[in-house]
Every structure is written in C-alpha cells, then in structure tokens.
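Below is a structure I'd like to ask you about.
Left out: one protein chain. Kept in place: all the others.
Let's look at chain A:
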Amino acid sequence: MPQGDYIDLHRKRYGYRLDHFERKRKKEAREVHKRSQIAQKALGIKGKMFAKKRYAEKAQMKKTLAMHEESSTRRKVDDDVSKGAVPAYLLDRENTTRAKVLSNTIKQKRKEKAGKWEVPLPKVRPVAEDEMFKVLRTGKRKTKQWKRMITKATFVGPAFTRKPPKYERFIRPSGLRFTKAHVTHPELKCTFNLDIIGVKKNPNGQMYTSLGVMTRGTIIEVNVSELGLVTPAGKVVWGKYAQVTNNPENDGCINAVLLV
C-alpha cells in the first residue's frame, strides 16, 4: 500500500471502530428521510432544480422497474407481417401500384412548375417591416429618415463591398452577418458546421431575398463538400439547399435542416 494512504493503513492495522458498521447502516437509512425533507423544504431556484433532478431520477426508476417486470410476465407473441404480404382472400387481385407511381410523378412535375417545394417548414410567421428594419435618423438636424438598419441576421457573400455610406439605404451591420450555419442531415441526424453560399429564398418577400436576410424558413444554399456526397453520375456534390429552422437573431447562430 502506498505510503500516503493513511486511512487504509490505519484500517488495516487497527480495524474499524466498534460501532462503525452500525453507524454506517443507520446513516444510510436516514438519507431517505433527509432527502424527503430537502425536497419539501427547498425553496426558489434550488427547489426547482432539485425537483427537476428528482423527477428525472424517478422517471428512470420507473422505467427500470417496468423493464424488470416485463421479463416476468408472459405475453402473446405477434409475428411481424412482411410488407408485401397479402391475406389469402386477396391473392388473386392485380396490383395497381404502377398507376399511382405515374400520377405521383405528374404531381411532382406540376409542383415544380408552380415553384412549390417540399420543405420541413411549409408555413412561417410573417415578419413585419417595422420588425425587420430600424429607422435611422440622419442629416444635420436628424430629420431625414430614409435609412434603414436591418435587425435580423444577414448574409452578404465574400465579394461584398458597401455602397458609399451617403447613398446606402439598407445597412447590414457587420455584427449581424453570418457566414456559417449548423446544418442537420435529417436522416443521419448529425449536425455539421457548413459555409453558406447564398440565400435562395426568403418567404417574406424577394426584397429580403435580395438583401440576404435570413429569418426562420429561409432557404439557403450551403457548401456540403465536407459531407462527401456524390451524384449517381459520379460528380461531387458541393452545394445543397437547407432551410433555416430557428430565429437567428435570438439565438446568435443559424440552425438549418438539409433538404435532401
């Protein structure tokens, strides 16, 4: 035993106190009552945190108990039905799947023509103009009010240069410019930090699209070369669309879902 382990050395030489085990047992038994007292008496933020922790513990306990009980009960076993299986009295019918497929492609083509895509967030709360822009007073007497500052997250692109300050109407502050987005792959369920290539469409209007404003529901194009996707033809895919799923101005980051 190492020289510094005084406690263990003492225990080895002299053993435990005469009432050590009894005291230990009793102390552990009292823990239950103490915990319930704390749970009842803790107030404020402490109480809330304790309650949350305790709730999680209890839920976990219930689950494990249920699992243990599961093994001891008997249950009727259902055979899984395979996908194409058909009950005996329908065996003679012909399948009509082909037609459906055909009509589906027609529907898709129609949608594409109309310009509607299937996206995770089809409907988004509209953003009012006074929420989007902040009016800046300029001029010697601060009476001119034609400048607007954008209060939402924007993307400007690498080749962006400002217009001369005297003439720029929409100000995109550099603090609110983002270049990267956290993109989640819906099937793989993992998130990557990818560069934004551009803003494709903002549901609030094409003025916002042209300004590069990113709000919730905006379709952006991201650089997916990191993912190593390849087309059936053998070409490397390096840009894909993703839809923004959070409010970037409230969270300080852009979270998006890849549109596969």
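Just so it is clear, a contact is a pair of C-beta atoms (placed from the backbone, for glycine too) under 8 Å apart; a residue touches a chain by one contact, two chains touch by 3 or more; residues count from 1.
Here is the rule we go by: contacts and distances are computed from a predicted model.
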Candidate names "Sodium/potassium-transporting ATPase subunit beta", "NEDD8-activating enzyme E1 regulatory subunit", "phospholipid:diacylglycerol acyltransferase" or "Nucleolar GTP-binding protein 1"; UniProt protein name, chain not shown: "Nucleolar GTP-binding protein 1"
If I consider the whole complex, including the chain that's not displayed, which of A:4, A:84, A:164 or A:228 touches that chain? A:4
Using the document's definition of touch, tell me which of A:195, A:221 or A:249 contacts the absent chain. A:249
Missing-chain contacts on chain A, rising order, are 1-5, 9, 45, 49, 134, 151, 173, 175-176, 247, 249-253
